[in-house]
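Of the protein chains in this complex, one is absent; all others appear in place.
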Amino acid sequence: MRQRHGVTAVILVLAVCGGAILLLVAGEVVAVGWPELGAGFRAGPADLRPELFNTLYMVGAALVLSVPPGLLAALWRTEERAPRILEDVASLLSSLPSVTIGLGLFVLLIATSGWPFSRAAGIVALTAMNLPWMTAASIPVLRQVGESRRQASLALGASVWATVVRVVVPEALPGLVAVAAVGAARLVGEAAALLFTAGVNAPARFSWSPWAPGATLAIRLFRVGTESLHPDARAMAGAAGIVLLLFTLVLLGVAGVLQRYLRRRAGIVDGTEGRFGR
Amino acid sequence: MAVLSRYGLEPVLLGRVFEPARGRFGLIPFIWGSVVVGLMALVVAVLFGVSLALAVGRRVPERLRGALGRGLSIFVALPSVILGWWGLETVVPLVRQVFGGPGFSLLAAGLTLGVMITPTLAALSLAAVEGVPRLLEEASDALGAHPDQTLLGLTLPAALPGIARAVVLAASRALAETMAVQMVIGSQPVARLALNLPGSTLTTGILVNMAVWPPGSPAGQSLTVMAALLLVGAWWLSRQLTDRSDPA
Partner (left out) sequence: MSEEVILETDDLSVAYYSQTALRRVSLSVPAGTVMAVIGPSGCGKSTLLRVMNRLAERSPGARITGAVYLHGENILARDTDLSHLRRRVGMVFQQPNPFPFSIFDNVAYGPRLLGERRHEVLRDTVERSLRQANLWDEVRGKLRRPALSLSGGQQQRLCLARALAVGPEVLLMDEPTASLDPVSTARTEELIEGLKHRYTIVLVTHNLQQAARVSDYTAFLDRGTLVETGPTPVIFTAPRERRTEDYLTGRLEG
């Protein structure tokens, strides 16, 4: 018989190589950054804490500003049959290169309106990124809510709003958590939209001000990795990479646990938690 | 957009030189970079991503499948600066060693970007592979197909609509990516055939020139044109998604 398992062999070899390369990426970050990781949490040139705080501050604020309106827009489309154009525009904008958002806001806020490179400008950029994502990615999740349960609720005399609050959102909640988590992970790793809005510096002294410079961990990794002349720059970039990696992992992990908890509470047994492409 | 009316549509869109200081705003270098880097990335990602999907979906023991799938979807969320930095550390020296030149190159960008979009392509293709009914594969086996024949002759074609969607989504990520490319491409606004030499893409071109030229200036406006091109590209790709819904 001809070629028994040739195809399988080729596929397995390619898959193992692909998997190994991905692990290598993570491994290299850890290997290079590990020696400087301690220094990242002490005062000095390697200190990562200002960037870590900026990341939390800006991503947190952007989520607060973008998740509720994004969800509302999605609900408007699925529950109130808002025009299809809303969905199309949202999904187009969510696949738009983030650097174009950076360009637009740089022109609008920094160059024209005279804002400083700041957390505030960065928050606007991250909000502009996440709003279309939240809308576009929530719509299919909301659509999966069984139409019969919607109609059952409406047939009992519940208003559309009450149906949304009591039936639609609770049932879709695990999926919505996944959407929000992937959105947050996108923001945490974002740099192109922030380089010329939030800027490349972090405040020298701790501050809550939204007008303080807003460099994040991702910006620091980019900046130190490509431009720094510091002798330990390589390891410093690696350390920023480790923290960024851990940040993302913790975010997705917490979201996963939350999803499982919500599922179990809702009595949904099926364990295929959201695999989302971006 | 004044730059278009003043310099003409053709010299801008089809001009092969981008030298704002000398009043030349040709965007071909960026378009060429985006296309060639994106295509290289897709080749890499399809090779690894589809193999990963088929291997994890159909050739790996049942109990490992869930963990591997979850692992893949974590890599989907890997920040692109991390990929860019890895490209800087690993791919750039590799390209320099093997192909000569400075290492920072279209090729390095294509490879780095390819690794970056592999998890996206793999995770979405995996969902497509897992969606192929076992019943069909059993029917193929019952016709006397070898395991390899069933995999290539049935599972792969049956999963193809989903895999095509995965490829389109991966392509739109590749087109949109800025940082991972910027860190390894060498950033020269020149259209070259030699892949081992530096280049530039639409996204990195915007990033690099954004803060250099005042927004109202012709150079600043040419960046707007580049952004518009990206928008058209993203729109065209998202059209491919809706048009290619499954038959039957």
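A and B are the chain letters, set down in written order, and residue numbers restart from 1 in every chain.
One rule holds for everything that comes next: contacts are C-beta pairs under 8 Å (C-beta built on N, C-alpha and C of every residue); 3 or more make two chains touch, one makes a residue touch a chain.
Note that this is a predicted model, so its numbers are computed, not measured.
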Can you say which of B:94, B:145, B:164 or B:211 touches the chain missing from this structure?
B:145
Out of B:154, B:174 or B:191, which is the one that touches the chain we can't see?
B:154
With respect to the chain omitted from the figure, which of B:9, B:64, B:136 or B:194 is a touching residue?
B:136
Write the list of subunit B residues that the hidden chain touches.
133, 135-136, 138-146, 149, 153-154, 157-158, 246-248
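Here, only the chains that are shown with their structure count from here on.
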If you average the CA atoms of subunit A and of subunit B, how many Å lie between those two points?
19
Sites on subunit A touched by subunit B in the complex:
1, 3-8, 10-12, 14-19, 21-22, 24-26, 28-29, 32, 91-92, 95-100, 102-104, 106-107, 111-112, 182, 185-186, 188-192, 195-196, 218, 221-222, 225-226, 234, 237-238, 241, 244-245, 248-249, 252, 271, 275-278
Can you tell me which positions in subunit B touch subunit A when the two form their complex?
47-49, 51-52, 54-56, 59, 66, 69, 73-86, 88-90, 115, 118-120, 122-124, 126-127, 146-148, 151-152, 166, 169-170, 172-173, 175-179, 182-183, 202-203, 206-207, 210-211, 214-215, 220, 223-224, 227, 230-231, 234-235, 237-238
